[in-house]
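Some notes on the structure that comes next.
Of the protein chains in this complex, one is absent; all others appear in place.
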Amino acid sequence: MAVTEAVDLTAQPKGKHLWLEHVYDWVTSVDHKKIGIMYIVYSLFFLVIAGVMALVIRLQLMVPNNHVVSPQTFNRLFTMHGTTMVFFVGMPILFGFGNYLVPLMIGARDMAFPRLNAFSFWLSAFGGILLYFSYLGGEGLFGAGSAPDVGWFAYAPLTEKVFSPGHSTDYWTLSLLLTGIGTVATSINLMVTMISMRCKGMTMTRMPLLPWLYFVTSFLALIAIGPLTAAQVMLMLDRYVGSHFFDTQAGGSAILWVHFFWIFGHPEVYILVMPAFAFANEIIPVFSRKAIFGYPAMVAASVSIAFISAGVWAHHMFTIGLGPGANTFFTLSTMIIAVPTGIKIFNWLATLWGGKIRFKSPMLFCLAFLFQFLVAGLTGIMLSAAPFDWQLGNSYFVIAHFHYVLVGAILFCIFGAFYYWYPKAIGRMMNERLGKWHFWLMVIGFHLTFDFMHVPGILGMPRRIYTYEAGRGWEYWNMIVGIGAVFQAVATLVFVYNLVWSYKHGEIAGRDPWDAWTLEWTTSSPPPDYNFALAPSVGSRRPLWDLKHPEDPDSNYE
Amino acid sequence: MSTIPLDHELDETPWVLPDRGISAMILLIIAESAIFIIFVVGYIFYLGKSLSGPKPADVLELPIFSSICLLSSSLTAHFAVSTLRKAKTAACAAWLALTVALGTIFITSTGIEWHHLIYEKGLTIQTNLFGTTFYSLVGLHASHVIVGLCLLLVALIAALRGKLNEHHAERLEVLSLYWHFVDGVWVIVFAVVYVLGR
Partner (left out) sequence: MSVIVERALGAVGTGEAMLFHRPFGFLGLAIEGGSPTSIFRPDATPAHSIFGLSMFILAITGTIFAVVTGLLIYALIKFRQREADTSGEPAQIFGSTQIETAWTVIPLLIVVVMFLTAARVILATQAIPKPAKTLDVQVVGHQFWWEYRYPKQGFVTANELHIPASDPAHPLPTYLEMSSADVIHSFWVPRLAGKLDVVPQHVNTMWFDPSKPGLYLGQCAQYCGVNHAKMLLRVYVDSPEDFAAWVKRQQAVPEGVTSTDPAIAEGKLVFEKNACVNCHTVSGTVAKGRFGPDLTHVGSRDTIASGAIENTPENLRKWIEDPNQMKPGALMPAMRLNDRDLDAVTKYMTALR
C-alpha cells in the first residue's frame, strides 16, 4: 500500500467580507455539498412553518366545538401542512442528504451533472415559494388569504372550477408540477452519478447501502412523479381550457383521479422512507461496531419493496367501491410488502446482536426509529386488511399510522443523520447533552401525540374535521395529543438551537469522529470543494475498516 | 487539507463505467414513459364514454403518410450519428437535414389535421371526452416532437457551420435516443388513437 499523503496545493480562496459575496457564492454554486446544504436548510425552514400549522390544528382540536380558527382556515391549514411536509420538507431534505452524501460515499468529486443539480434545486425552491404565494395571490392580490383548501390529495371533482373557484388550486397544481420536474431531474442526476461516477474498485456490490437505497428511491421517484405530473396537467387543462378529465357532469370520472394520484402517492411513501432506511443502514452498524448483517438481503429487500410498491396503490381506495376482486388483490399485494420490510427489521436487529452498542445521539434516534417503524409496520398490516380499513380508513387511526412512519421513522432517522453527518459537513460536533435533551423530549412528545392519536380513530373520528361535538369520547384523547405536540415543538427548538450553537462552539470534529468505515470519513471535515485530492479506490464495502484492520480486511469475506 | 490515501493494489484492468449522457437519456425516457402511460390509460379509459358526438370514427382519418415520415426520420437520425462517428461531417449534416425535414412534415400534417377537426368538424378539447383525451394525448406527443425538432435544428446549424466533429458523436447519439423515443411513442399513440380507438 502506498503511504503518501496527498497535500492540497490549491491556493486558499480569499476571505469574503461582504455578506453579498457569501450569498453570491451560495446562489451560483454548483457544488453538490453546497446544494445539499441549501436543500436541507430550505426544508428545515418549511419544517418549522408546517410544524406551526400542525400546532394550530392540534390547538383547534384539543377541545370540542373550538373556535380558534374558522373552518375555511382550518381546511387551508391541513392542506398546506400535508403538501408542505411531503413536497417541501420530506423530499428536499432527503434529496439534500443524498446530494451531500452520495458523491462522497462513492468516491466521486461531484454529481454527474452539477449545473442540472443547481437547476433542480432552484426549481424545487421556487415551487415552495409559489405555493406559499397563494396566501397573497390566491384570489388576486386583493383577496388575501386563500391558500389551497382541497386536501393534499385533492380529490376530484372538489378541485374542478365549479367547486373550487379562484386560483388557490392552481397554485397547488403549478407548484407541485414545478417541484416534480426538479425531483425527476435530481433523481436522474443521482442515479447517473451512481452508474457512471463510482470510484475505482467500487462495483455495485461494493457500494455502501446508503447510495444503494438512494438508487432505489430515485428510480421510484422517476416512475412515480410521471403519473402525478400527468394528472396535474389534466387538472390544469380542466381548469383552464375546459376539458373534462375529472368533470363528472360531462362523463368524466372522479375515481380516475384517485387512481392516478395514488399510483404516485403510494410509491411516494417509499420514496420518503427509503432514505430513512439508508441513514439507519449507515448509523446502526457504526454504533454497534459491526458490519451490516445480510447486505445482499438488504439490497434485495429494498429493490423488492420498490417493485411491490408500484402495485399496491389501490389500498388507499378500499372504501371507494372497487368491488370484492380488486379489494382482495390489493389486500394481498399490500400484505406482501410486510415480508421485505420484516427482513430489514430483522437484519437491523441481527446487526445489533453481538455488537458493542454505543448510545450516542445518532444511534438513539435510530434505535427509536427501529421500535417506531416496527409499530408503524404492524398498524400498516391492520390497515392492509380491506375490511379493517373500511372502518379505519380516513379516520384518525390512519393519521396516527402514517405519522408513525413520517415522524417516528423518517424524521427520527433524519435527526439521527443530522447528529451523525453534521461533523462532516461543518467540521464541529453537535452538542451531545443538547442532543440527549432533544431525543428524550422528542420521544415523549412523539409517543404522547401519535400513540394516543390511534384511539379517536377507533372511536369513529374522521380526519379533516375542523371541530367535533362533545360526547363522542374523543375529547380526552385529543387533549393528550395536543399536549404531546407541544413537547415535540420544544424538542425541535432544542434541535435548531443545537444546530446554531454547535456551528460556533461545537468541539472540533476531525476527519473521522465516529471511527466509521465509509469513504466520506477519509476526507477532511468539511470536505474540500473537490472532495478527494486523490481519486480513491476501494477493495470492499468498508474501505476504512480495511485500512484500520489490515490484518483482517473485509475483502477476504465478500 | 489532506486525504487518507486509499490506494489498493488492484489489478490493472481499466475502470470503465457507462456514459453519463446515454444513461441520463435512458432514465429520462423511463420518466417520460410514465407520463405517456397515464395519458394513454386515460384515453383508453374514456373510449366510448363521451356523452355527445363527434365520435372518433366520424372524424379521424389515418395519418399514414406523416407516420411513415416520422418513423423513417428515426432511420435518418441513426445514419446521422453513424456517419458522424466516422467523421463524415458533410454526410451527417445531410442526414440531419433530412431528419428535420421529415419531422417538419409530420408536425405540419398534425397541424392540418387539427385545423380540419376544429374548424370543419367542430371538435375542440371542450366538446366531449373524446376531444379532451385526443387533443391532450396527441398534443403531448406533438410537443415532444417540437422539442426534438428544435434540438435537431441546433445540431443541424452546428453541422452546417462546421462546428460538428466526431467528438460530438456521443452527444448526437443522446439526441437520437430521444428522437427514437418520440417515434416509439407515436407507434403507441397511432395504435391506440387511430386503430384501437376508431
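By written order: A and B. Residues from 1 in each chain.
We take it that a residue touches a chain if its C-beta (ideal position, glycine included) is under 8 Å from a C-beta of that chain, and two chains touch if they have at least 3 such contacts.
As the structure is a computational prediction, the values presented were derived from the model and not from experiment.
Chemist: If the full complex is used, which shown chains touch the chain that is missing here?
Modeler: Its contacts among the visible chains are A.
Chemist: With the full complex in mind, choose from A:Leu174, A:Ile465 or A:Ala535 the residue touching the hidden chain.
Modeler: A:Ile465
Chemist: In the full complex, which of A:Ile49, A:Leu136, A:Ala350 or A:Leu434 touches the chain missing from this view?
Modeler: Result: among the candidates, A:Ala350 touches the missing chain.
Chemist: Just the residue numbers, please: which parts of chain A touch the chain that's not shown?
Modeler: 70-72, 75, 149, 151, 155, 157-158, 163, 248, 251, 253-255, 288-291, 293-297, 319-321, 323-324, 327-328, 331-332, 335-336, 338-339, 342-343, 345-347, 349-350, 352-359, 367, 370-371, 374-375, 378-379, 381-382, 384-395, 455, 458-474, 476, 549, 554, 557-558
Basically, only the chains that are shown with their structure count from here on.
Chemist: Just curious, how far off is chain B from chain A if you go by their C-alpha centres, in Å?
Modeler: Averaging C-alpha atoms per chain gives centres 34 Å apart.
Chemist: Which of the residues in chain B end up touching chain A in this complex?
Modeler: Contact set of chain B toward chain A: 1-10, 15, 17-20, 23-24, 27-28, 30-35, 37-39, 42, 45-46, 49-51, 125-126, 128-129, 131-133, 135-136, 140.
Chemist: Which residues, counting only chain A, touch chain B once they are in their complex?
Modeler: Per the touch definition, chain A meets chain B at residues 1-8, 107, 112-113, 184, 187-189, 191-192, 195-198, 200-201, 222-227, 229-231, 233-234, 237, 241-245, 250-253, 256, 260, 263, 511, 519, 522-524, 528, 532-534, 536-539, 543-544, 546-547.
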